[in-house]
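Note that one protein chain of the assembly has been removed; the remaining protein chains are unaltered in position.
For clarity, chains are labelled A, B and C in written order, and residue numbers in each chain start from 1.
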Amino acid sequence: MTDQGETISTNWFSQLAHPGFFMRWSAYLIWPLALISAVLFAVGLWFALFHSPADYQMGETVRIMYVHVPNAWLSQFCYGIMAVSAVGTLVWRHPMADVSMKAAAPLGAAFTAMALVSGALWGRPTWGTFWEWDGRMTSTLILFLIYLGLIALWRTFEDQLRAAKVVAVLTLVGAVNIPIIKFSVDWWNTLHQPSTFFRADGPKAPASIITPLLTMTLAFTVLFLLLHVLRMRTEVTKRKADRLEHLKIARQQKAS
Amino acid sequence: MQALWALLIRDLKSASRAGGSLTTLIAFYLSLGVILPIAIGPDKPLLASLGPALIWTGVLLSSLLGLDRIFVADHDDGSLTAFRHTRLGLSAISFVKLIVHWLTTALPLIVLTPVMGVLFSIDLDTLFAVMLTLLLGTPAITALSLVAAALSVSLKRGAVIAPILVMPLAIPAVIFGVGAAKPVLGAGQAETALLFLSAMSLVFVAFAPFAAALALRVSQE
Amino acid sequence: MIDLGPHATYIIAAYSFVFIVTVGLIAVTVSNVTRQARRLERLEAERKSGA
Partner (left out) sequence: MVPQLPFPKIDISVKGLRCKRGERTVLDGVDLQAPSGTFVAVRGPNGAGKSTFLMCVAGLLPFSGTVSIGSQGWDEDEHPINEQMIFITHLNAIKPELTVYENLSFWADLGGGARDRIRPALEAAGVSRLRDVPAGAMSKGQQRRCSLARLLLADKPIWLLDEPTSALDKSGDIWIAGLISAQVRRGGVVIAATHRPIEPEADIAMVTLDLEAR
């Protein structure tokens, strides 16, 4: 019985050596990230809602941009993180890479959903319609579908490590495809209507727009990093707990 | 080479004898050809202008129907494991599977397209254009299907999940495919679209077998 | 509160949606953290007492 216990504990130490290290250093990140994010949100929202003028063209609706653009940026940033994690899973076989990928996917879907909804609510007063098939919004919608596909594929697997590798392959296939999709959608867009829309992040944006926009973007990005780290930590904890539960079941079976 | 040929012949024989799948494919495609005009209404000019888009959508949806068959039979009967000790690599096998799937799925749909042309009352020039873009564009869709099938090979619900994975990634093929076939376009734009369509098919067909082989390898672990 | 002009509804809707989703994300994430940590604690305690 003691012998059995010995082998089990050596197993799990070697298996969790890397995650253990991650759990130690990431613990120091949580509160600083939370604090920075909270401060940035406070300052950013104050700028966005009270301390910035209405745009001469868009009027007050410019304020929607301050929540739309950060989410649109994060929807792509998150995919970038997933693609790097996918390479980490398949090539470097880093034990934390698949944890990072799994933690990022639902966040990516959520941020993409926020970008889409805020975009639609911005589009209605600006363009007079909730949905305009313009290149960017269409690409973002397709990105959302890709996120859903990744999450769905992940959820159909029971074994998480096997799922990680398969999802990593799909993530990379998607990463190769996203530029093609973006390009094709832009081409399709010019085909159907000449592009005359206001460009949100054009070079001519005045400082009164830039300040809240940058602050809010930073705030959301730091929040994303915080949530990502928290979700990764949860996943590591969950796997440890799952393993203990399996051992418990095995013990009970042996006893009976 | 001889081994690749043997695999191609065996899969084609197997597909032709297993039966049912081709009939299902044809029935599904033609059903779309009936349902879409009924839903839209018997407005011939409208149908004709929507024709290329409807046909492309129909081909995309129909080709997703038998998607899980690409690898599942060989996975379930152990052939996929047995392949690993032959001279063929998994990427070569995937490439043959791509060809077989295109021949048994995309090709029949393209051959049936004139019937759809009649149902949508599109003119001959447009019909030829659509068939040409299908010929050039379906390899890209087949390539994506190959990867999705490999990803979901070990899953019981693979037949449900694989189409979800293919559709968003197949959008560029639909855009360029329909774009090249639309009669309203200037000649220059149609050529650009055809060029992109062919380039995409070539690149996808070149890379898909490797991605599929990788997916098969990891899902066996 | 400042005057948000004729399109106040859209602005408020956009901010509320983003607010709800963001707060929801944070809430779900934090609740998962504590839930899994508790679960691990419980299982580890069981393991110790069992062995």
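Quick note on the criterion: a contact is a pair of C-beta atoms (placed from the backbone, for glycine too) under 8 Å apart; a residue touches a chain by one contact, two chains touch by 3 or more.
What you see is a predicted model, and the numbers here were worked out from it, not measured in a lab.
Touch with the chain that is not drawn comes from one residue among B:3, B:22 or B:107, which is B:3. For the chain missing from the display, the contacting residue among B:13, B:44 or B:157 is B:13, taking the whole complex into account. In the full complex, chain B touches the hidden chain at residues 2-3, 5-7, 10, 13-14, 17-18, 73, 76-79, 81-88, 220-221.
The definition used in the following text is that only the chains that are shown with their structure count from here on.
Inter-chain spacing, taken between the CA centroids of chain B and chain C, is 42 Å.
One inter-chain figure worth recording: chain A and chain B are separated by 31 Å, centre to centre, where each centre is the mean of the chain's CA atoms. Remark: chain A and chain C have CA centroids separated by 15 Å (rounded to whole angstrom).
The set of chain C residues touching two or more other chains is empty.
By the touch rule above, chain B contacts chain A in their complex via residues 147, 151-152, 154-155, 157-158, 161, 164-165, 167-169, 171-172, 175-176, 179, 185, 189, 192-193, 196, 200, 207, 211, 214-215, 218-219, 221.
By the touch criterion stated above, chain A contacts chain C in their complex at residues 5, 49-50, 54, 59-61, 63-64, 67-68, 71, 107, 110, 113-114, 117-118, 121-122, 124-125, 223, 227, 230-231, 233-234, 237-238, 240-241, 244-245, 247-248, 251. Remark: chain C residues 2-8, 10-11, 13-15, 17-18, 21-22, 25-26, 29-30, 32-33, 36-37, 39-40, 43-44, 46-47, 50-51 touch chain A in the complex.
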